[in-house]
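Written below as structure tokens is the structure these notes are about.
Left out: one protein chain. Kept in place: all the others.
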Amino acid sequence: MNQLHFPILSFITFWPLLGVFILLFINRKNETAIRIVTFVFMLIDFLVSTLLYFYFDPTTWQPQFVDKIPWISSLGMNYYLGIDGLSLFLVILTTFLSVVGQFSTWSAIKEKVKEFNIVFLLLLTGMLGVFESLDAFLFYVFWEFELIPMYLMIGIWGGPHRVFATMKFFLYTFAGSVFMLVAIMATYFLFHHYTGTYTFDMFQLASHPLPHHLQFWLFLAFFLAFAIKVPMFPFHTWLPWAHVEAPTAGSVLLAGVLLKMGTYGFLRFNLPMFPSMTHALGILVIVLAITGIFYGAVVAMVQPDWKKLVAYSSVSHLGYAMLGMFALNSQGMEGSIMEMINHGVSTGALFLMVGILYERRHTRLFSEYGGIAAIMPRYAVLAGVVTLSSLGLPGTNGFISEFLCLIGAFKANIWYGIVVAGGAVVSAVYLLMMFQKVFYVKTRNVKNLGLKDLDLRETVYMGICVLGILWIGLYPNPLLSRMHVSVEHLLQHVNSYSKQITINVDKNLTCNKLAKINVISRGGL
Amino acid sequence: MISYSLADFKPIVPELVLLFFTFLILFVDFAIPKAKKKINGFIALIGVVITFVVVLSLYGSSWTGFNDMIVFDKASGFVNVVLLLTAFVAILMSLDFIKREEINFGEYYEILLFSLVAMQVFGSTYNLIVMFLAVETLSIAMYILTAIKRNGLRSTEAAMKYFILGSFASSFLILGIALIYGLFGTVDLLRTKELLTGADTLHTWIAIVSFVLILVGFGFKIAAFPFHAWTPDVYEGAITPISAFMSIAPKAASFMALMRLLVVGMFPIQVEWTKLLWVIAVFTMFFGNLVALWQKDLKRLLGYSSIAHAGYMLVGITAANSLGYGAVLFYLFGYIFMNLGAFSVAEYISKKDVEGCLIDDLRGMGYKYPLTGAAMLIFMFSLAGVPPTVGFVGKYYLFSAAVKSHLYWLAVLGVINSAISAYFYLNIIVTMYMKGGAKEEVVSFPSPYLRAAIAIGAVGTILFGVAPGSVLNAALSSIVF
Amino acid sequence: MQYYVPFLMVAFILFAVGAIGVLVRRNFFVVLMSLEIMINSAGLVFVILSYFSGTISGQVFFIFVAAVAASETAVGLAIAVLMYRVRHTVDVTEFSIMKR
Partner (left out) sequence: MEWLLLLCVLSPAVGCIINGLFGRWTYRAAGVIGSTFLGISFALAIPLIIYAIQGHIIDYDYYHWIISGKLDVPFGLRLDSLSAMMLGVVTFVSFMIHIYSIGYMGGHKGYARFFAYLNLFVFAMLLLCMGNNYLTLFIGWEGVGFCSYILIGYYYEKKTAADAGRKAFVTTRIGDVGFTIGILFIILYFGSVKFTDIFPQAHILPPMIATIITLALFFGATGKSAQFPLYVWLPDAMEGPTPVSALIHAATMVTAGVYMVARSAPLYALSPTGSLVVASIGAFTAFFAATMALTHFDLKRILAYSTISQIGYMMIGVGVGAYWTGMFHLMTHAFFKALLFLSAGAVMHAMHGILDMRLMGGLRHKMPQTCAVMIIASLAIAGIPPLSGFFSKDHILGEALMLGHPIIWMVGVITAFMTAYYMFRMVFFTFFGESRVPEGLHPHEAPNVMLVPLWVLAVGSIVVGAIFGIKMHGHIPIEHFISLTSPVAFPKVYEVNESLLIIISIVAGVLGIAVAWLSYIPKWAPKWRSWFVRTFHPLYRCCFNLWWVDEVYNCLFCRPFWHVSERFLWKVVDDKLIDAGVDDVGRIAGLAGKAVRILQTGFINNYAYWVSAGALIVCGWYLLKIM
């Protein structure tokens, strides 16, 4: 149902294309005009997307603001856009980060400005499409489409090894998602085989899932595609490469939004469509997530390059999101969605920070920096707040999501909670080490002395990110309240299939050494 | 006593209209002086457009003529559309090109249209002998067109290879047809279908062997694995418009004929040929993609990629369900825009008298000619099968047909192949946009018609990628015999 | 149906001779001749089978085959002329610039 009776989602998605069309007519030389036009278009997109927030009806889990037009009706394919509690904030996060990202590259990108902004707008359309489409085929079209602009962005405006990085990024993700394509086809036909209707509608596909034995390969195919995108532990090696070589805005969007498509994919495909397999293979995902948390943090500690450190930190943060999601209880799920949003804001801000210094010193190695706090105090304060938010200090947004994921994991199985609680220490270690290497101790490098502090533009967009961090940290309720019904519905759907065949994850994993703990209030929460 | 009335000529109306224009060019050619040979090109264009209109108006009706030798139904209508569209773009590409290469004798367009007529016949007949004749006329026309650049070293070598292998394969074809004739006493596919259903095991096996021999002939034409060796050399050697035309038109006609042969003629032994085609499809895909990884020359790369795409289409046929056949036709339709677009860009940067165009010549083209660069980007992503392009939609339906008939492994291998292919398609984009040090002046061949051809290709790729609706339904509903 | 297998064997042997001729020989004209042998042997199969099956349509088809074979050879000779003009040789193995 579309309460606005106005195709707002299609408007948001294809509004940037109008921007691209207009940009084509602006002369290449007139760079400021290009930047302003792009910025205005993205700002309008963001403002319209905030409308979604206000008109959102939190009492129903049905998709809202629906635009449904038959695309190829003979095969059950239709152009079906809609958002619910799960994807509402990811859409707003995308538009927000694109506005901030674009605003931050006014001084960073000097050559081929017109192409950059066109590619940026195309990327925005692709990303929005992924989060809004509820038709599996349309989802896949947008999923692949957003790879192209990101490929070009890393490839053309990237660092020295950009070609290798961008090829690796594209091929790795493309290879993964190609298996997803076969899985979508198989689900499409098997669904017809069991229910007689040809459809790609995600909600319909999820309404009566396939029998357990069929779900195995499908679950694995989707898992592979999304795990590469998240990136989960063994599939993460493309991320440091892509981040180190991507331009600042590219990194912000790559970390802020593209990684969320992986986790979002799990929410839309793996959990609802293959519930019994989610329970069976839940342990595998949780174990990978936990390894990811510790592995990401530990390897980040020893990185000489700042962007590589932040890249590995994303692996660690999104490990929390995956852990929360596969804990399959309301706290864990809401924590995982909050983690997606918070990771977007705080890691986006982290990359903006790196970008600011990179613009001045054109290097990302820690050995080059030191004692920046004395030279650029305002920058140091903002950077401090952002580091704290990714550290998960209570009062910042990081804590909300990490703690909720922790509660979720704890409720799923006591041992997960205990092990992951240690994650906070490891993340504290590498983030503070980073902060000290860059900001504290007297600077040895004479080049650092002349650096000028943030100008107005940089203060504005860093300030906005910091405000976002503190606001979500202190008052997360407007976000949480809109998730409850959708999360409840998803969990009720997934858990209703757990009783049949699969082993219940927490029954056989009672902790033995300590004592025979009989967990009283199983359903207490 | 076989009597022919006027009604028999109804199915071959499109062919007749085209023949009329062929002879028109022949006569007009004598009258025009050497300088103004371009007029032939325009006549050919007009001829193709008119035939296109005729075919569209006749679309939907189904007639048979000459006691079932020639049939005009939705399928052949669709193939005609594909052929005419290819010819249209190919002629557009060659209008200024042959003047630059000094091949400006009129027969070029005439032979082109002749081959087109042969393909139309080839695509719309159930009679094996008519198929054989059509194949041979088509091939001979192609040999001549390949060798059209007289003093070119590579074009002669290409023509020689094409000729020898072509006739070598067609002799297998005729041997197969002879065995079929010996076995069933008839060469008409509809009757062989009835006879084959009742045949005992010995007859069935001999039928399979003869089918294999016929498959050698067809395999050669669509560049399937063991019979593909000529494709890269001929595409590299022939002049660009011809290799563009050759990469789609004969392939479309032979796929149509192969489908008629398999679906109608060889229906009883479907299980056998599905297994055989399964193997050939996989080998073709892997060979085409793996070797293409190392290519330096653009046209040779497009040759290998056309082998790979033949493999994808074979996957559609191996699926042996109506969705598969429809998908093959739609893929051919989509393939026009992608492949012709890529070839026209190759022609756009080719220099006079320099044979073969290296991928390296594309360096820095993304910024010198932004629109052509963008078009090439669209073609490459479409060939790689990345969405909103027609390549993706086509590939999607091919593989979903395979998945529909539970050939999961075939679909997975096909999908892996398109992932491998993404590397060399993207390599071209890397050279265009991401490699620094643009060559001195990236010379371009400023022909308005060529730019029109590129534009058609780009628009077609995106348009049918985003909204394949009507054409797709036409394709899916055409294979109903 | 009299016993037609030995006749077919002759045709197949002829076909094989033609095929080996194409594979082995290096001179273009010899290759042309062996191609001619192959097609005619296929035509021969037509004639044999039409004789033993009593219908004459096989022989009519042979005429088509022969006509096609002739036209192919004509084009083959034209290509031979081209080859000579370009490389002053008709040795098939000389023409191998395009490889890999």
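Each chain gets a letter, A, B and C, in the order it is written, and its residues are counted from 1.
Definition applied: a residue touches a chain if its C-beta (ideal position, glycine included) is under 8 Å from a C-beta of that chain, and two chains touch if they have at least 3 such contacts.
Just so you know, these numbers come straight off a predicted model, no measurement behind them.
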In the intact complex, which of the presented chains make contact with the chain not displayed? A, B, C
Contact partner of the left-out chain, one of A:Val429, A:Leu451 or A:Ile464: A:Val429
Quick one: say which of C:Met9, C:Leu23 or C:Val60 touches the chain that got left out. C:Leu23
Of A:Ile8, A:Met153 or A:Val299, the residue in touch with the unshown chain: A:Val299
For the chain left off this view, which of B:Tyr4, B:Phe23 or B:Trp294 is in contact with it? B:Trp294
Among the options A:Thr166, A:Thr263, A:Gln331 or A:Asn448, the absent chain makes contact with A:Gln331
What residues on chain C make contact with the chain left out of this view? 19, 22-24, 26, 31, 92-93, 95-100
Which residue numbers on chain A touch the omitted chain? 168, 171-172, 234, 236-238, 295, 298-299, 301-303, 329-331, 334-335, 371, 373-374, 381, 388, 393-395, 399-400, 403-404, 406-407, 410-411, 414, 417-418, 421-422, 424-425, 428-429, 432-433, 436, 439-442, 474-477, 480-481, 484, 514-515, 517-521, 524-525
Residues of chain B touching the missing chain are 160-161, 164-165, 168-169, 172, 201-202, 205, 208-209, 212-213, 215-216, 219-220, 225-227, 229-230, 232-233, 276, 286-287, 290-294, 420, 423
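Operating definition for what follows: only the chains that are shown with their structure count from here on.
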What chain lies closest to the overall centre, CA atoms only? B
Could you tell me which pair, A-B or B-C, is linked by more C-beta pairs in contact? B-C
Find the geometric centre of each of chain A and chain B from their Cα atoms only, then give the gap between the two centres in Å, rounded to an integer. 44
Set of chain B residues in contact with two or more other chains: none
At which residue positions does chain A touch at least two other chains? none
Per the touch rule, the chain A residues reaching chain B in their complex are 71-72, 74, 112, 115, 137, 140-145, 147-148, 151-152, 155-156, 162-163, 166-167, 170-171, 174-175, 178-179, 181-182, 185-186, 188-189, 217
In the complex of these two chains, what residues of chain C are touching chain B? 15, 18-19, 22, 28, 31, 35, 38-39, 41-43, 45-46, 48-50, 53, 55, 57-58, 61, 64-65, 68, 71-72, 75-76, 78-79, 82-83, 85-87, 92, 95-100
Per the touch rule above, chain B residues touching chain C in the complex are 129, 132-133, 136, 140, 143-144, 147, 150-154, 156-161, 163-164, 167-168, 170-171, 174-175, 178-179, 181-182, 185, 187, 232-233, 236-237, 294, 300
